[in-house]
Every structure is written in C-alpha cells, then in structure tokens.
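In this view, the complex is presented without one of its protein chains, the others remaining in place.
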Amino acid sequence: MPTPLSGIIPPLISPLKDRDTLDVAGLERLIEHLISGGVSGLFILGTTGEGPSLSYRLRRELILKTCQLTNGRVPVLVGITDTAFTESVNLAKYSAEAGATHVVLAPPYYFPAAPPEMLEYVQDLVAEMPLPLFLYNMPGLTKVSFELDLVRRALDMPGICGVKDSSCDMIYFHRLIEIAKQRADWSVLVGPEELTAEAVLLGGHGGINGGANLHPKLYVEMYQAAAAQDLQRTRELHAQVMKLAGAIYTVGKHKSAIIKGIKCGLSLLGICDDHMAEPFHRFREPERELIRERLVALGLIPQG
Amino acid sequence: MPTPLSGIIPPLISPLKDRDTLDVAGLERLIEHLISGGVSGLFILGTTGEGPSLSYRLRRELILKTCQLTNGRVPVLVGITDTAFTESVNLAKYSAEAGATHVVLAPPYYFPAAPPEMLEYVQDLVAEMPLPLFLYNMPGLTKVSFELDLVRRALDMPGICGVKDSSCDMIYFHRLIEIAKQRADWSVLVGPEELTAEAVLLGGHGGINGGANLHPKLYVEMYQAAAAQDLQRTRELHAQVMKLAGAIYTVGKHKSAIIKGIKCGLSLLGICDDHMAEPFHRFREPERELIRERLVALGLIPQG
Amino acid sequence: MPTPLSGIIPPLISPLKDRDTLDVAGLERLIEHLISGGVSGLFILGTTGEGPSLSYRLRRELILKTCQLTNGRVPVLVGITDTAFTESVNLAKYSAEAGATHVVLAPPYYFPAAPPEMLEYVQDLVAEMPLPLFLYNMPGLTKVSFELDLVRRALDMPGICGVKDSSCDMIYFHRLIEIAKQRADWSVLVGPEELTAEAVLLGGHGGINGGANLHPKLYVEMYQAAAAQDLQRTRELHAQVMKLAGAIYTVGKHKSAIIKGIKCGLSLLGICDDHMAEPFHRFREPERELIRERLVALGLIPQG
Partner (left out) sequence: MPTPLSGIIPPLISPLKDRDTLDVAGLERLIEHLISGGVSGLFILGTTGEGPSLSYRLRRELILKTCQLTNGRVPVLVGITDTAFTESVNLAKYSAEAGATHVVLAPPYYFPAAPPEMLEYVQDLVAEMPLPLFLYNMPGLTKVSFELDLVRRALDMPGICGVKDSSCDMIYFHRLIEIAKQRADWSVLVGPEELTAEAVLLGGHGGINGGANLHPKLYVEMYQAAAAQDLQRTRELHAQVMKLAGAIYTVGKHKSAIIKGIKCGLSLLGICDDHMAEPFHRFREPERELIRERLVALGLIPQG
C-alpha cells in the first residue's frame, strides 16, 4: 500500500566555494547534520538551493554528490524546474541515473503559461519523467500558479505524486488537502516554515522548510507534535520556529534575505561556505555580525 | 567616431521542426526575407525567439547558423539572458566565436534582484563579456527593471552600448533618451512596434519589433520616415503597423498570442515551420484559419 | 481587567431594496438570525457589507437601525474606512451617538500611503475617534497593508484595540499574534473563514467570516472547538466550512462571487433581499438556481 511522502524535507542550500565550484566537504557536513536531525528526505536545487542560478554542470555535480553521500538513507528530491523543457527532461534523467527518488517541478518561469497551456505542458512533461514528480507551486517567483483544476487533473496522472505549495495561501493549501483525499499516495507539503504547524494540524503531510537547514531537530519535532495532534506542544515549537525565522530572515533588506540568512548561519555554524551565486552576494560583515548575535540569542551557537 | 546602432532590428522567431530541432532551411529563408526587407540587424534568442525555452544545444546551433547565414551583412545580436551567470557567460563566449556582434541581457528572471544587487550583477557580468552588451528592460517577464540609476551608471561601463526597452513605459523611454545624450555610441531601442514611431520621432534610435518578422519593409519604412522627421508619412505607416498588430496579435486568448501569431503567419507566408517550444503549442486549425484571413486582408498573402 | 474581543463576529451583508433603500425588515431578520446563532458581535459596513458602495445617508441609516435592533445584546462594530479623513471621522461620531461599540478602519484606498505617511494618518485619525478602533488589513482591495511596524506602534495607542486581518497571509497573522501578547485587551481576528480554524488553534481571537451570515451556528461551533483546543472537532467543522465556502463562492466567475453568493443565499433562506449596490448586480436566474441546489446539498434549505 503506497503512502504519501511526509515529514520535514529540507530544501538544501547549495554549498559553494565560488560561482561554479561545489563545496563538497560542506555538502557532506550539511547532509549529515540534516539526517542526524531526523529529516524525512532531502530536496536539492529548489529555491533555497538557488537551483536556477547554478550552471548545468554544477547542478549535475550536486545531484551526483548528494545521492552518493545520502546513499539511500532518505529519499532525495531534485528540482528540475526550467524554462527549457529539454533541460528539465535532461536533469530528470540524470537524477534517476544518479539515484534520486523524486523530481520537483515549478512552472516555467519566463513565459507565463495560461491554464490550458500549463495543462498541456504538464502532460507532455510527465510523459518523459523517469521518477515520480512533485508539482511545486511558487507563484511569487514563477508568476503563475498550478491552478486547482490542474491539480485535480494531475490526480489521474500516475507519474505525479503530490504538490509542494509555497504560495503562502492557506486557502489554496486546504483545497489541496481536500483533493489529496482521493489518492492514498498523494502528498501535500508546505513551503514556508511559519505555516507547517497549521498545515499538518489540518491534514497536510509535512514541510519543505528552509530554516530546517539550520536547526533540523526543531522542525522535525514540530512536525511530529503536529502529526501526533499534540496541540500544546505544537504551539510551543511553532513559537520557536517563528522566533528563528523572525531573527534570521530580517537581517537583509531585500527578498534575498532568507537565503542569505540561512547560508550565513550555516557558515557561522561551521557547516559550509556561504558563497552565493549571482545575482546575489553573501552577507558582508555587518550583516554577518547580526546573524551571529541572533544565533547566539537563539542558543544555536555559544556566546563569545 | 562611434555611432549608435539604429534602425529596425527584428527579434527573430526561432524556426523549429520539433522541440529540439532547428528548421535550418526556414531560418535561411527568414534571414533572407529580413535582410532583403532592409533591416539593420538581426536579434536572435530574445523573447520573440523563445530563447529561454530552447535547450542550450539548440541555442548554440541557432547562433552558429545565424552567423554563418548572415555572413557579416548586418550585425547579429544574441540574447544571453539566463538565471545562471555561468550560462550567460558561456553563451556570450560562444556568440563571439561564432561571429555575432552584440549580446543582449535582460535581468535574471527567477530571483528578483534588488537595485544594489542588480548593479553588482551587471558589473560582474560585463567584466566577462567578449562583445558589446545591450541591457534589455523587460519587467513584464523578468519582474524587475533596470532602474534609471543603473542605466546612468552603465554609461561609464565601456562594455555596455545601449538599452532595449520593452517595458511599454514611454516615460521611462524618454528618460533613457535623455541619458543617452551623454554617450555618442549609446543606442536606445524600443521593443513594442506600436511605440517605434513616437520613440524615433522624439529621439530614439530604432525598434526591435516582432512584427518585422512578417513584414520587414513596412517597419523599415516607418523607421525611415520617423528618422527623417516626415510626420505625415510616419503617421500613415504607424496606422498600418497598428492595423497589422491589431490583426495578428489578437487571435490567441493568452499572452502567448503575439509569438504564436507571428510564427503562424510566417508559416502561412511559406517562410518557416511554426512549431513552438513548450510551454506553448502552435495555433490549431481554427486560429490558423483566422490568421490566414487576416493576412489576406492585410495584403500579405493573396486571396484564396 | 480588559479582555480582547473574541469569537465569531459576522461582517453583515447590507440588505437593500434598491440602490439607496434599506431593507429594514430584512436587516431585522438577519440580526435575529445571527444573534440566535450565537455570534459575539456584528460588523457592519465592511467589505461584505459593500460599505464603500453605499451612500452616506444609507450608511447612517444602517448604523442607526443596526444599533436599535441589536439593542446592546452584542457589540456593534462599524466600518468607517474612507478615502476622505473627514468622512471617516463623521461616520465614527455618528456611530458613537447611535450606540455602536467599535469602529473599523482599512487604509484609505485611492492613494496608496507609504509606511511613514500611513503612520501619521493613523495617529491623526485615532486622535479624533470616539470609540475603540480596529485596524483592518485588506491589501487585496486597498493596495497597501498595515505593516507590522505600524501595528507595533499602534500597541501604544490606547484608542486602538486590535487588528482584523483579511490579507490571507498567515505568516503576517502569526506575527500579529506575537505582537498582541504585549497587550491584554488586544484582539486579533481573521477575515477569511477558511483560515479561522488555524487562526484560533494557534492563538488568534476569532473570525470576521462572511459565510457566518448564512450559517452562524457552524462558524460559532468551529470557533468554540478551536478555542477549546478540541482538534478533532475543529477539523470536522473546518471541513464543513470549506465545503460551504467551496459551494457558495464558486458560482460567480468574478471577484464579486463571494458577496453575490452570500446575498443570494440569504434571499433563498428567506432572510432578506439580495439587491446589490453598483458596480454589481445580484445573480441572475441561472446562478440563483445553482446557489439553490448547493444550499439544498448543504442541508441549509429543504429539497424541492
């Protein structure tokens, strides 16, 4: 009997030494940090992973190394979102060969496809997929959504196994949960960590939460409390997640503040380099110092 | 004494036989159609060219074939816009080796860079460019603009030679013209063909107009009338351009209607295949029939 | 010891006989329907109440009649949102004289005030208020939000007593809950009914939910279950609310579908007329028949 993928599946940042060089030792430490924190899977090349900003060569290296280092301990999900259909297919095939378990697809993000065009696109693409596919709803960056009608149609496509929703629209998310009841193996996961508690309390299967890169245990415990319907404990842990996000994601002034904050924090935790791919640069010293102070206040790094 | 690039430089559609196969014979006919129509250059891999939807292999093939077929008769501009810095650089280097004359860059279109991030991005990128670079302002598809302050800074970067503006915001465009007065070789070109008349009447250097694929002579004559300050003739030709655009771009119901209309029209003119890269498909028969009727009404194909 | 306003406070539709005539008998039936359903207050002249579409004469009549008919049984909240400061003040004063208990203010919705301008505006306005004021965050219709920094500043203004949030952004809502912990009488209420369950489970004080016009008891029971931390019961009632909203709000094709659906439903329940103020018109017969079928399916009106 198939079951939906559930739990906390962090969207890994991509450890970089420079623009086109993977920090392999950092990647290894990050993977061990996350697996020992109890996560249910690893998602690479998503938004937090700066997937669209990396060269194809680097994406393939990251896929291969992640699969080798994970070595089957947890599922590996790979983002294959691309404006070019052929490149999405190429990445999916490479992922399958490398040992990944799922692929994840947001809408093509240059041309906004209208709903009937999007349906044809998904039908065409899923026919070429060697691995189960998650739809990744991210209208803030892709301009268009996977509409609920498309999701209903996707239930009939065996190659699709669920939806990751980063729209921040919980009405949409609750409709996804309603739809999911019709397929036992269909998984509904939420992106923003501030919303994982309610997502799981009301029937969702878990979270793909960026902050879990920094503190996987906290997010896993919050998920477990919510899945166990322990409301009091969920509220306490949700408050801690809100505090972490409020501390780390508000240092930068721009929309890049979240990824920069996570990468900078991981660097301060000694896990990996915080080089960022263009169009971004890592935090400079003043912001880095603020992140350090906040990690101390959160108890994630020792005083001094 | 350097002069700005000027005139009509059509953004070529990309003739495709299927998803990843170039229609080389169609490309050759298209290039001859345009050059014989009097255009001042060819711009490939832009929005009209579905650049972001094509595989990198196909993009390189298109660059090489276009340069070979053009054989130096007019400048060849290549779109290198990409979410991955490294891929933009790779395409620019390939373009230079193939014999292109300029590269064209819109902002990376997944992550929206804030103005200070965008400035660093442009500075980093221009340092790697083997060819003069046009900034391509296209906020409707890239979410963010090249702000006027960045354009003012770009005047001091010798590697940048002008701006193509497809914002449809003529206030912004007039500010570009003001800025351009400070550099003799700086070119300001407008994207939407409905705006080329006023752009040139008031000091712009030309248009990168999609409709010129279909009827290059009309657009070239309109440009020449405006450049010669022949207002009466410009108004007549502008009315014809408005009529063509109003006829061909309103057959489809979605935002893809413009590119689909141009490709379908070129197919009906016998110039090239109208296959479209995903996420789109070519017009089906009912829309194709409408395009045929309208081309007849416009006098571009014979009755019956 | 002051306590925050809590529970279900329906945003009353405005029963109209025609463009400028109140359906007084309908208003009386609606108020009795809601109070007998257990609601904690009545909110008039909000979005669901088509407040901005009514003449000032009619708004005053509605305020007076609602206060008279309610006669102190529950609090009466009055929307005073206006683009003209003076008219907001006039409405607030009239509301106080008529016996209302609170006023509710969304940002002025023609000119978008920037954050420092908005702060001055709120400070200026609260100084003129004869009743406690709720901030009403509704960026979908007012274009701008009450930013979290403004809400933090508002904690120090004794004339402000809480926030109603209709942004659909639960991250923002959770930040409101964090902020509210600093003032014992501060109330945080959510607009969309699909979000009331999670809002209350995680610390919010209640909902201003349009669907409660139709079925107040359902919404009150869902609120009570969530406030009592009865997660299982909350999930069941939340599923019923999702079903009602999914049935009634999807008959119309435009954004007006929600208000039209509620008004049409109330007419079918025999409570009041469904005339709508311009720019809208009530549902015509085909849509009305669909609403009837769906109310039957929901068990709100008998078969046949």
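The chains carry the letters A, B and C, assigned in the order they are written, with residues numbered from 1 in each.
Throughout what follows, a residue touches a chain if its C-beta (ideal position, glycine included) is under 8 Å from a C-beta of that chain, and two chains touch if they have at least 3 such contacts.
The model shown is predicted, which means the values in this text are computed figures rather than measured ones.
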Chains in view touching the one left out: B, C
Omitted-chain contact residue, chosen from B:Cys67, B:Ala113, B:Leu195 or B:Leu290: B:Leu195
Contact partner of the left-out chain, one of C:Ala113, C:Val126 or C:Leu269: C:Ala113
Which of C:Leu62, C:Ile262, C:Ala277 or C:Leu290 contacts the chain that the document leaves out: C:Ala277
Given B:Asp124, B:Asp169 or B:Asp185, the one touching the chain that is not displayed: B:Asp169
Missing-chain contacts mapped onto chain C: 19-20, 47, 50, 52-58, 83-87, 90, 107-114, 116-118, 120-121, 124-125, 141, 143, 253-256, 277-281
Where the missing chain touches chain B, by residue: 168-171, 174-175, 178, 192, 194-195, 197-198, 201-203, 229, 231-232, 235, 238-239, 242, 246
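Here, only the chains that are shown with their structure count from here on.
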Most distant chain from chain B, judged by the mean position of its C-alpha atoms: C
Distance-to-centre winner among chains (Cα means, whole assembly as reference): A
Chain A residues counted as touching two or more neighbouring chains: none
